[in-house]
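Missing here is one protein chain; the remaining ones are kept as they sit in the complex.
Residue numbering begins at 1 within each chain, and the chains themselves are lettered A, B and C in the order written.
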Amino acid sequence: MIALFNMLVFPGFLFLAFMGLACEYIDRKLYARLQNRVGPPWFQPFADFIKLAAKEEIIPEEANPRMFKAMPVFAITATITASFYIPMWNARALLSFNGDLIVTLYLLTIPTLTYFLGGWYSTSLYSKIGAVRSLTQLFAYEVPLLMAILSPALIANTWSLSEMARFYNAHPPYLLFNMIGFAISIVALLGKLEKVPFDIPEAETEIVAGTFTEYSGRLLAMFRLSIDIEAVVGSALLAAVYLPFGLGIGGAMGFGLFMMKVLLIISILSLSRTIFARLRIDQMIEFCWKYVSPFAFLQILISLILKGALAR
Amino acid sequence: MTEAIVGATAKEEAIRQKLVERFPFLADKVRATRPRRIFALVEAKDFENVLVFAIQELGFTILCTITGLDDGPTLGFVYHITRQDGITLNIQYDVPKENPVINTVTKYFPPAEIYERELIDLLGARVEGLGEGVRYPLPDDWPAGEYPLRKDWKKKISDTEAENA
Amino acid sequence: MRKVVIPIGPQHPALKEPESFNVTLSGERIMAFSARLGYNHRGIEKACEERTYLQDVYLIERICGICSHTHSTCFVQAVEEIAALEVPRRALYIRTVIGELERIHSHLLWLGVAGHEVGFDTLLMYTWRDREVVMDILADVTGNRVNYGMNTIGGVRRDLDAAHIKSMLKAVDTLEDRTKYYIQVAREERTLIERLSKVGTLTHEDAVKLGAVGPTARASGVDRDTRRDDPYAAYGELDFKVVTDDHNDVYGRTLVRMGELMESYKIIRQAIKNMPDGPIAIKSPRRIPAGEALSRYEAPRGEDVHYVKANGTDRPERVKVRAPTLANLQTVEKMLEDGQLADLPIVIAAIDPCFSCTDRSIVVRRSGVRSKNMIRWEDLRSRGIEWYRENRGIDFAKLNRKLSDRMR
Partner (left out) sequence: MIRPGAMIKQVLASIFRKPATTRYPFIRSQMPEHFRGKITFSPEMCIGCKICIRDCPSNAITINKTGDKRFECVINLSKCVYCAQCVDSCPKKALHATREFELASLDVKKLKATYGDKPQAKPEEGAAK
């Protein structure tokens, strides 16, 4: 029973959904204030979600209805299951085993696959192009993300997020070595959440709404919710891997600290959404392979050297 | 306009002289109404050589636009061509309305194609030498044979329009 | 990769006005491009023949929302030329000032739209916030933010008093350093430069051959500007530089437009400094003597040409309008050659298309056939209420009745 409660209510669906929408509000409000605008009221994301959920959803004729409806559900469940392995405010995540780092990263890749399949199954020209673009973009940012997240694990020589958090919690000075990895994973998170410099699949001025062109009503609401939750889970993962200090103090203080870290990452994301123009798909890939990946190698190199120095 | 509107300046006179020299029958047909404007009325048959002369010798290499006129029995076509220093030559020739056939000028001015398509749609001119192309500006389901810019064409008001007029 | 044809428009988020393009793609590369125009054709030229000259001034002014002063000045100049009216010099100066204010707000608007097309919405928000400064001045001086109604045959309808001039000069100062900031951003923001340079290239020869006009031509090194070549209004007595550039691409057009903004500020200051006193309009006869005139005007998008033919009555015989976008559209096909799909919106936006100018027609509704299923407002609402009751079990009917009672 407790597991059901955990899964559905507290650190699970309801809590994450609420946090996702709250973070979306903060993101849109900060984005507006950065552009010298007033910005939406606090209930805007909730109102959007409810309005979309009430609307009629149209399924294109040629689209395969089962797959068309299943994609949003996969997207949400993947992100929520990923959140169980991440140590949010107490040192141990809900579930943790040696190797849950790899599982979390794969779970966070599933939403992008669902965008691709969703776009492909809605058989409309715009969503097909959007789907292909989201896949090409996936290859560009996924490799640097993996390398950037694996390097702290190397130093802590464990594959489990919780042990890693405990290791860094024990001796924080090693955190400074991971700062390059932190920057790289921020860029990769931008790509994963399809925020402006990399929102090429959903470029509304070129291909209407990219992968989500044919989606409407509850399905679109679920897709949008999955992106919000993914933003929260992504920044929680980054916070757990790169800023794991102060995990031990449980209770309200720990929760407040966790919220601060997530808010910091969310504001970095919305700041980058303000100051960059959207790149073309070829420029994005070139940027990722020419700048982001070399730095990821550099980060792994540093971790290996440090590991070598520590071992003696 | 800054200079007096009354007389044209020397440059326009020089062009007028050259035109009349080259085509004596144009003597009373070319008038320079104001600085930088020359209007010429030519016969349909020698329009081509006047145009070529204007482009090659007088340097009118830029086409502003082509205007179609409906003067009752004939259709008039005015070609507005200009050059770097701003002087604009407007050559007009008339064609009987029964068979309004003109030949294209796209070999001298590539952008003329869209102006000629407009003449086809709105005035019912038939342009020789203009290839197939996208229709401009009327919609595809526009009834054939109806040319809105002709004087005898009246706009048909649909009942809904009449109702909330 | 097999070819796929993407229809863009007539309704598309990137295009503010209805026009339809068919783009043949292989992968992301554009192979062929064809444009179908005329969706916004409203028959303004035919309508002009049914109205008097004075009524035509207001009809012609509504050809385009952004460059309304352009069309009305161009038309009024042609009519004044036919009627040989001696327009007072103060009116010419006021027309020039309003024309330059319109160029400022049109270029700032374009800068924002260009930013939006490449996904840089911050530029849109900031440029349109600064544009409000010039819109307020226009609303204060002419009585409306757009469709200023400043021109009448024989002069202008409103005078500039000292207060207007003071607020105008102050606005020009604030706008000048805002534009300097945008020029600096355009020169330094890497992602913006990356998206704008080497996109939609148009070589000098093509620009001349295809008859490009305005900033699109000047960005390819074509040194043509109607304000200097064929001066009208007060431009003969003002000195200003024609901004050209040789980038031959969208980035060049951005720099040209921003250079023109700086020139406009200079022109406005000059025009205000030596604006003569005197009357602002003279009485114009209702019947214009027979004659014809061609008037050219440098609109923010390029050279705008009006040809007016009068037959002695109080209605024009023929009014021909050739908007700058019609000339620039021929070059879009050349610019898009082996471009990318992602560049299509910015290349089309780079010529700052104004399809309302280009088409000028009414879509004539066929009587009978199509008008039967014209959905009226009420049945649309009742159909919506119906749907919600069946599918969602929520009954809005009571709410709707309460709402409509309150409306009555």
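In the analysis below, a residue touches a chain if its C-beta (ideal position, glycine included) is under 8 Å from a C-beta of that chain, and two chains touch if they have at least 3 such contacts.
Everything numeric here is computed off the predicted structure, so don't read it as measured data.
Taking every chain of the complex into account, the absent chain touches A, C. Interface note: of C:28, C:81, C:102 or C:189, the residue touching the hidden chain in the full complex is C:189. When the whole complex is considered, the residue among C:126, C:232 or C:265 that touches the unshown chain is C:126.
Residues of subunit C in touch with the missing chain: 51-52, 54-59, 61-62, 122-123, 126, 129, 132, 136, 139-140, 143-144, 147, 149, 152, 157-158, 181, 184-185, 187-193, 377, 407. Residues of subunit A in touch with the missing chain: 30, 32-39, 271-272, 274-276.
As a convention for this text, only the chains that are shown with their structure count from here on.
Taking each chain's centre as the average of its CA atoms, subunit B and subunit C sit 25 Å apart. Remark: subunit A and subunit B have CA centroids separated by 62 Å (rounded to whole angstrom).
Separating the centre of subunit A from that of subunit C, both taken as means of CA atoms, is a distance of 42 Å.
Note for the complex: subunit B touches subunit C at residues 1-3, 5, 33-34, 36-37, 39, 61-65, 67-70, 78, 80, 82, 84-86, 88, 90, 109-111, 113-115, 122, 134-139, 148-149, 153, 155-161. Listed in rising order, the residues of subunit A touching subunit C in the complex are 34-37, 54, 56, 125-126, 129, 196-197, 199-200, 203-208, 274-283. Those residues of subunit C whose C-beta lies close enough to touch subunit B in the complex are 34-39, 41, 43, 45-46, 81, 84, 86, 208-211, 224, 226, 229-232, 236-237, 291-294, 296, 303, 305, 307, 309, 317-318, 320, 322, 326-327, 329-330, 358-368, 371, 374.
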